[in-house]
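Missing here is one protein chain; the remaining ones are kept as they sit in the complex.
Lettered A and B in written order, each chain numbered from 1.
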Amino acid sequence: MSFFGFDPSGPPSSGEKDQKLDTLDFEETYEGLGEQDEDAFNDETFGADVKEIGSNFDFTGGLKPASKPQTVNPNLSYAKAAQVDQVIAPMASLWNEEAKTADSASSQPASEQRVLSLEEIEAKLRQPQQQVPQMPQMNPYMYQQQQQLLVAAMASGQFPNPAAAAQALAQGYFPPFQPGVMPFMPFQAQQMMQQGALGQGQQPQQVQPPPAGLQVPQVPQVPQSAPAPVQQQQQQQQQQPALQAPQALQSPPVLNAASPPPHSSQPVPQAVEQKVPASASAPSSSATPAPQSVQQVGSSDATGNFPPLGYDEKPRKQRPQRQNPENLTQEEREKLWRRQNKVSAIIRCSGFMNPRDKDFVTRVQLSQIVTDDPYNEDFYCQVYRVLNSSVGEDDMSSIAQKYLDQSGHRLGGREKRADVALQRMQQQVSKAVTVAKERGERTGVLAKEGALGKVSVGSGKQPRKQLVINTTGSSDEVVVPKENVYSKSSRAFQLSVIEDIYSQVLKLESLERENQERDSKDLWNALRLNDTIETSSTVVSPFISVLSIDKAMKVFNRLFHFLNPEQKIKLMEAIFANLHNIDVVMKGSYANYVNENYEIPKTEKSKIELFQMTVMKTLVLFVSESDFQQVLRFVALIVKGGNNNVLFLSTTKIGLSLITILVSRLELIKQEFSAGLSPQDLAQWQTIYDHLFQALEGRLATIFPPYLSNDDARKVRNSESKSDDSYIWQFLASLSLAGLLSHQRIIVDEIRNEIFGSMGVSKALKESGDLQGAEKHLSNLNLFLNVMGLKASESDITEL
Amino acid sequence: MSESNSTSSEPLDLIRLCLDEQVFVKLRGSREMVGKLHAYDMHCNMVLSDATETIFYTEQDSPEIKSRTKKSDMVFIRGDSVILVSDAANV
């Protein structure tokens, strides 16, 4: 194949490229240059398989939005590019009547230039075949274009006869379509076109060869508004072919062979036709399809097999098949005509976005949702699925991946294309992630910074722009307006303390998940154990004051996990020393509800349960691993700690349970590891025990809430009477265990009525047939009695 | 210890304080909702549990404002309906 008679033996205009041209295989030529073009998306845009489109010329390109940034010639200076404004000026006149008249004089020169440039293009195209060796010098335009081979190829393929095109333009062949065409397109699209035109339109102007006499006189005939659009269209076409260079390259040789003289009158209308339909396709109504639009369809449809249209006055030259339109039968023409009509209707609004534009939009969308930390972004879903393990979470490894899985089908519909597109998109995603990450690291947040502060850029996460006021100075010295500081007695303050803790815990948990080093200092500070707040009755640390709030209890185990041993002990000591000040503990005392029949409010009861399940569970676990001295200190804090009223604590379920746990732990260690205990330890424990016992002595019976009491003198019945009383017997058991015989006697003596009452209840239950209930009562009772070597039945107490 | 930890720098931080707490939400269309807050985002989308919705309405030819309530165990509220969010204890 020869390209316009291009002489392969001629010296290459520039190294490697031209050597490739020597082969005259334009497919290969394109490939080599295509690589240089560095258009990573070219394949995707046109389909990896060029032949799929075949030798069809997409003149219309159906691709109106000529916004192809990549087509801008990098060799052009901005100054040169700016010159193109002149070319665009007539465009403005199209929209502005006043400007139209005012610019009439100036617009002509512009159009003149345009016409000349077209001719120039043609001349350049022809020159290669005649004067290959001189091409670099004689044809600077072509030379430049070679670096942009696509554009050059396009020019040759699509505008074999620019002069003719200009002529047709002059004849007013297509101007009538302009008014309809341009308004139809969205303004942005027009802008894009203009920009595209800028990129491409530079070259013709630069070349500025001596005007061909032929075109110049003809130009004035053209309506003033027309030239600019035409130019733009031409430029667009130049761009579009650039994208489709492979196809364009294929056909020119054929054309050349068919009609070597470019100046022949035939090519003229063709070029014009192609240009016009490109922009006219959208506006042309389906009801009255203009011939041009039909033609455009034919060309854009890439139906190279179809002969030219019968009614097309000017035969098409570019496609070999169309050289002889007369070959078509009328039936075939009818068929083609119908088909083209149909297609034109279908694609009327298609092609506003070419695949590249779509990719761009998709990338923007992706960049909105893409994240380098899918775990955090999709935290709930991922963790939920792990916890519920209903779905394997492997396929959910990344949002972007998921998104791609779904969107792949939308790209083109052709499987192959979708695959290619999918691969591209995956690459883009990884790129987008990297870019977003870098940007995030650079700025902290995605933001533009101005004098007033940062305007954050919208993203999927923060769709609205926000003004972030600059905070001067370091974060340590944040000046907080007074009204923003919660009063320390307010609930908002308590809640903010908890949320601060949560923030720290969540951070530490993330670090733990990533196996990174953790520092519990911030968390410890967030606990504010050293801070104090005044409540109505006493002064406590904020943490103690918030420990009764549900979400603080819920986070207790999680925060405790991250504290170092020293901090854990400090926290435990703070809690034991302040049991009395923990709301949930003290509000659990029946003594508060004398007037309510000792009925503890429901909300309090659920809080107590929550406390037992959360905080107490953690405390028990910790105590069960603490050594003797440590537990001893805890007991001492409860018994002798300034804030605690042991007697009152013993009327609470939580207080009583905690004492039980500590005392039984001490006794356990004492029995199992007595060898490891020093006499001082034991003596100290004895002292503390005496303290404890003295506090309770004489009022031991009060540890039984009236509603659980079986002492006829005390008992009250309410909804709680059926609840478990084992925690009381456990306390008594551990108290007896730690005490001497004298202590045990006192205990038994004080709760004698409860013991016999319980036996009585058991007996009654047994008689009523509730053997299980009877057994339960007895076993609870025996838990205590067994410590002293006694055993109770329904009727009497015996020694074991 | 500095006071800054106990401050709310942004309005949404106030809503965060109410997580796992009873909240009162005033909604467009003469509606109110009280429930325990489990989730929110910057659009004031929310998820409440054990929510009670109160709808206020008037009948024709009567100025009297009536109300009816609806319960929902778990409800997502779209943020664009939300007028205000408050700690239910304050209401």
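Criterion: a residue touches a chain if its C-beta (ideal position, glycine included) is under 8 Å from a C-beta of that chain, and two chains touch if they have at least 3 such contacts.
Note that in this section contacts and distances are computed from a predicted model.
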Name check vs UniProt for the chain missing from the figure, options "Mitochondrial inner membrane protease subunit 2", "Proteasome subunit beta", "Peptidase S24/S26A/S26B/S26C" or "LSM complex subunit LSm2", returns "LSM complex subunit LSm2"
What residue numbers in subunit A mark contact with the hidden partner chain? 369, 372-373, 376-385, 387-388, 399, 444-445, 460-462, 499, 502-503, 506-507, 510-511, 513-514, 516, 551, 554
If the missing chain were put back, which residues of subunit B would it touch? 9-10, 12-13, 16, 19-20, 27, 29, 38-42, 45, 47, 49, 72-78, 80-81
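The criterion applied here is as follows: only the chains that are shown with their structure count from here on.
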How big is the gap, in whole Å, between where the Cα atoms of subunit A centre and where those of subunit B centre? 27
Contacts from subunit B onto subunit A in the complex sit at residues 1-9, 13-14, 16-21, 42, 87, 89
Parts of subunit A lying in touch with subunit B, wherever the complex brings them together: 462, 476, 478, 480, 484-486, 488, 491-493, 495-497, 499-500, 525-526, 528, 530-531, 550-551, 554
